[in-house]
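Every protein chain but one is kept in place in this view of the complex.
Just so it is clear, A, B and C label the chains in written order, and each chain counts residues from 1 on its own.
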């Protein structure tokens, strides 16, 4: 179970592959579910050119550890990886990577989703967006669960 | 939207990274949800040493295309990738990779899950497992949705 | 005037062949084909496809169709 807070850009697919190679539970693992959140070029109808991501050193790391531990209690997991950027983020860069490895796919899928939703709603991070007209703090993350698909959610 | 049926081993994380680099909807994409299924060393309490994956040339490809298209109708997606191995598969190798890219995370998560469940329950693939005592056809895939977590599913 | 029939996986092993050629008869359905190739065995959990699309036992067949029978799928 690994949690990382990074101040510089990372390649989420390379990180996933490297992590699995290093921590591989080869043979026992049947399922890996992962999510990558990227910086988008627009939000609420406005063009976004850059982003600054603030965090609470100490509490943020502790909270991400708690999310990973909670997922491990609720589902049968072999491993969990959470990587989150902070600081200045460029267009298209990965902001967050969450992955869950399990023997079975339901555990991996559900744990991955749970961790992302908890991270979005409770982990201490705050985004400040750079717009063409200046900058603004993002006020809230919208819920990520839709009832029927084709409903909107934030990233 | 890309569907691939592969007769030799592939690196799922490299494939994801390469695919995104080539088809990148950089800036518009906020969310990528993916799933990788691996060959496990056991099934139903027995040690598995290898696997052969049969398919229906023509129909299998068509069915995977249909799954991808259906996901694109139900959710707002930017892109979809489905890669599935056939033939002889070694322990720990990736069998399937499914990924969905979207502006928003609910669409990506739900589409990825939907495609895996449809693939598991309807795509024409048949696994023959090599056991220490001989080989056997796998009789069925169990459902992948649990109501509460901590329930078992097949890979 | 014929229908091309295919069998996959454990069903192919059980029937001892991967394909068969059946004479086409007007009005025939998937289950009619099944009975010709499998005798009195009921279809049970056996799945069928006509021209590579899933079909039901009562699905009608046309001359020249490809009809496939196979066990429940186990991919992914």
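As a working rule, contacts are C-beta pairs under 8 Å (C-beta built on N, C-alpha and C of every residue); 3 or more make two chains touch, one makes a residue touch a chain.
None of the values given here were measured: they were computed from a predicted structure.
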*Kindly name the visible chains that come into contact with the excluded chain.*
A
*Would you indicate which residue among A:31, A:95 or A:111 is in contact with the undisplayed chain?*
A:95
*Given the full complex, what residues of subunit A touch the hidden partner chain?*
37, 53-56, 58-59, 62-63, 84, 95-96, 116, 119-128, 137-141, 155
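Here is the rule we use: only the chains that are shown with their structure count from here on.
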*Quick one: report the Å distance separating subunit B from subunit C, using the average Cα coordinate of each chain.*
26
_Centre-of-Cα separation between subunit C and subunit A, whole angstrom_ = 47
*Between subunit A and subunit B, what is the separation of their C-alpha centroids in Å?*
22
*Identify all positions of subunit C at which a residue touches two or more other chains, and write them in rising order.*
76
_Among all residues of subunit B, which ones touch two or more of the remaining chains?_
37, 116, 120, 155
